[in-house]
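Of the protein chains in this complex, one is absent; all others appear in place.
Going in written order, the chains are labelled A, B, C, D, E, F and G, and every chain counts its residues from 1.
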Amino acid sequence: MELIVYLAGQIHDNWREEIVSKAREVKLPLKFVGPQTNHDRSDDIGEDILGKQPNNLYRDDAASSINNFRTQVLLQKADIVIALFGEKYKQWNTAMDVSAAITMNKPTIIIRPEVLIHPLKELSNKANVTVETIEQAIEVLAYIYE
Amino acid sequence: MELIVYLAGQIHDNWREEIVSKAREVKLPLKFVGPQTNHDRSDDIGEDILGKQPNNLYRDDAASSINNFRTQVLLQKADIVIALFGEKYKQWNTAMDVSAAITMNKPTIIIRPEVLIHPLKELSNKANVTVETIEQAIEVLAYIYE
Amino acid sequence: MELIVYLAGQIHDNWREEIVSKAREVKLPLKFVGPQTNHDRSDDIGEDILGKQPNNLYRDDAASSINNFRTQVLLQKADIVIALFGEKYKQWNTAMDVSAAITMNKPTIIIRPEVLIHPLKELSNKANVTVETIEQAIEVLAYIYE
Amino acid sequence: MELIVYLAGQIHDNWREEIVSKAREVKLPLKFVGPQTNHDRSDDIGEDILGKQPNNLYRDDAASSINNFRTQVLLQKADIVIALFGEKYKQWNTAMDVSAAITMNKPTIIIRPEVLIHPLKELSNKANVTVETIEQAIEVLAYIYE
Amino acid sequence: MELIVYLAGQIHDNWREEIVSKAREVKLPLKFVGPQTNHDRSDDIGEDILGKQPNNLYRDDAASSINNFRTQVLLQKADIVIALFGEKYKQWNTAMDVSAAITMNKPTIIIRPEVLIHPLKELSNKANVTVETIEQAIEVLAYIYE
Amino acid sequence: MELIVYLAGQIHDNWREEIVSKAREVKLPLKFVGPQTNHDRSDDIGEDILGKQPNNLYRDDAASSINNFRTQVLLQKADIVIALFGEKYKQWNTAMDVSAAITMNKPTIIIRPEVLIHPLKELSNKANVTVETIEQAIEVLAYIYE
Amino acid sequence: MELIVYLAGQIHDNWREEIVSKAREVKLPLKFVGPQTNHDRSDDIGEDILGKQPNNLYRDDAASSINNFRTQVLLQKADIVIALFGEKYKQWNTAMDVSAAITMNKPTIIIRPEVLIHPLKELSNKANVTVETIEQAIEVLAYIYE
Partner (left out) sequence: MELIVYLAGQIHDNWREEIVSKAREVKLPLKFVGPQTNHDRSDDIGEDILGKQPNNLYRDDAASSINNFRTQVLLQKADIVIALFGEKYKQWNTAMDVSAAITMNKPTIIIRPEVLIHPLKELSNKANVTVETIEQAIEVLAYIYE
């Protein structure tokens, strides 16, 4: 049974590629989807499509309307959601995506380092599983197929 | 028509009292609810009720189970949700609460300073209204009754 | 049993007052709610609260964020929705409000003159009842209490 | 991942063919569905199937029952909805379809010329993205696959 | 705790009055609602409000649009639904109302004579409780308050 | 796009075969599902599987639990529901199935002879389309693909 | 703000009275509801109302139809659900009620002794809070009002 997994999280590095390849290594029949990972393209997409905006507020909202559109399409298709948190970046959009997923009853896994236990305590309590590494997340996914 | 407003946000200062009193000044028939605002009590509530926990991970999860319980009760009763963001604190639980509210189709207002436009761009795009000050939020609430 | 009725429609004249007073005449225990009826205030509310906007697109979106917020709050409280259509004005927001209501399973009445039969045919088919006058709408409401 | 896109809008010209072919040019794995585009057939379908109706009111309602039936089947299958508005025609059924889609949480794109900013302001505020041209709409769709 | 009970069933005799008075006798804090019980008024309401219709098909649909509107308003307010079936009349609208209630997760009681066991077997299996007399239905209601 | 159509109605004759073959004639990509059509098997299935029951009430309920189970499985898979009514038989289970479908927002077509206009008026008003013959129902289905 | 609390659990002793009085002691504005607590009445209610049943299977099902009816009415009204588990009795109906509550998104508290940690581990993980004593449950309820 193929399952679709949405990978929510920052788009400043390519952690998603690590998840995808580790899942492939253990031959999990999963399809991974996620946001636009080219950070500049993600920030520019509003002006790229809709044209120059008056200032950064509208530039950001134009980009967000398109990024949120993409997320909504893919999140609704997802069977599982994984959210990765790290020490850098505000990641309020990550918290937004995983909370929307939980409220939509999608099974969720949070990946976060030990140092973020305290600020993520409420989200961790609501998510299904909280792990510290990508390997552990893969193990949880693989467990579905055992 | 009395409406219930849930005030999501950090519990390190008493910004909620400002909203409550400003709403009272203009005689809005609103009832305000929110999380436990005594920060120590909020962090301690798990151990206060359930007893000493093995370490900070479990201490935090015990507290969060009770804090999330309270939030779920009050959020479900709310007709409107206001979320305040500031420059201090991670506020991932605030993002979690307001995203849950939006996903539950509750009308939401986000209050955030200009300097947080960029990290809150996706949430702002999904929320109904984004303002910069408490006064503006009160004006939006008052507008319901004009 | 008091019921809440949302009155959707143009805000260029005071047709709502006619509905409210006719309902009062026959002592129907109904509470009527609706959008801001001062047309200038409705168009200005974005800039009134959020400040001057770069141009008319943002001026309109700012106002709409606040008007839609108000509509969402009141529409969710409504037990019944009445939508009035007339020959003037585009009224796409009226069609938007009544379609949202129908999709939310709220019982709806459409009031429209005979000359608008053809352009409203699809909406009329989905709404519960379509009438031509305010008096007929009042009769349908009164019928609930017979 | 193939996605289904419902194209809501007037059926007086073949703007849908432009969307379909532009999407094919950039090899987007999308399936497009929509209403009956033969305008006479759309208006006649009630009498075509159910027989002659007493007058235009019933003729229109008979046709609408069948057109709304078709829309409901296809809209429920859709992952995305695009609604095109133009300066001609009342387009209340277009507003009805896109508002139903938004209320059903389907990601939506509105295409409208600049001159319609004001009358569509509320719908634009609720839809995910508003663009001015078909090319921009295609770009937003293509962005899902980047 | 006052509860609202919708009484679905034929409107050819006043069985509802029996339920209401028996409930009052045992002081149950229940509010009873139901359809228009004046059979002629129920059949005429379409033409009464909307005017003469071309023939009986439209006369019946006009009346039904208004009767279904009333039912939808009251059924949505109901906490409990009781449906009475008898040997006379087709009662397809009764079956429609109680099936809608069951699908809306409203607790339902069916009252039917023994001779109707077979034709009501599927509905009885889906409803919460099936009884043969009004007295038994009252006992089930009273049981809520023991 | 293949669609699944649930055929609700009496199981005393093979009207479903007529629908299936007429749909095949015009090459509609539809899959038809429905209840057990062997009337004796349908009535006996409870005792066939669960063993002899004390009397006809329990015999009927045992059969209904299994027939309703089958209907629930197939109805949930259906994209469209067609319900056929005729002058014979009480058909309360047919009314139950089509009302459940309508309440579940499934597009529905009712087929009924002219003589049943009056007793089916409320159901017809809530269903999408009402026709008199199987041919007309097929035309409505075919219209989806034009 | 008064809240309604459903108390799920065995009806062999009067643990509910302890909860009610402890809540009253600390003046919590809560209304407590629950199942029929007279065990014989609960088991007999089917035959009490519907008459003698053929054997214990039907006796039990008749009683359960009426007990489940009562539970459904009260559980839907509840804002919070508390489920108490003990070492005696199978308590599958308790597990059924609290799981239904959790699936309905009702905030839930489980009370269970330490010795039942292992068999209740999955339910505890899904419920909001798990405590060991009634006093702790009261503290969690009181926390809503701090």
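Please note the rule applied: contacts are C-beta pairs under 8 Å (C-beta built on N, C-alpha and C of every residue); 3 or more make two chains touch, one makes a residue touch a chain.
Worth saying up front: this structure is predicted, and the values here are computed from it rather than measured.
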Query = If the full complex is used, which shown chains touch the chain that is missing here?
reply = A, B, F, G
Ask   = At which residues does subunit B meet the chain that is not included here?
value = 54-55, 58
Message = Even though one chain is hidden, which residues of subunit F still touch it in the full complex?
response = 4, 31, 33, 36, 38, 41, 45, 48-50, 65-66, 68-70, 72-74, 76-77
Query = If the missing chain were put back, which residues of subunit A would it touch?
reply = 1, 3, 79-80, 105, 107, 109, 128-131, 136, 139-140, 143-144, 146
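The rule is simple: only the chains that are shown with their structure count from here on.
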Key: Chain at maximum distance from subunit C, centres defined as averaged CA atoms   = G
Task = Check E-F, D-E or B-G against A-D and flag the pair whose interface repeats it, over half of the contact pairs matching by residue number.
result = B-G
Message = Using mean CA coordinates as chain centres, what's the gap between subunit C and subunit E in Å?
response = 31
Key: Chain centre separation (subunit A, subunit B; CA means) in Å   = 23
Remark   = In whole angstrom, the CA-centroid distance of subunit A from subunit C equals 39
Key: Per-residue overlap in subunit A, given as positions that touch at least 2 other chains   = 65, 68
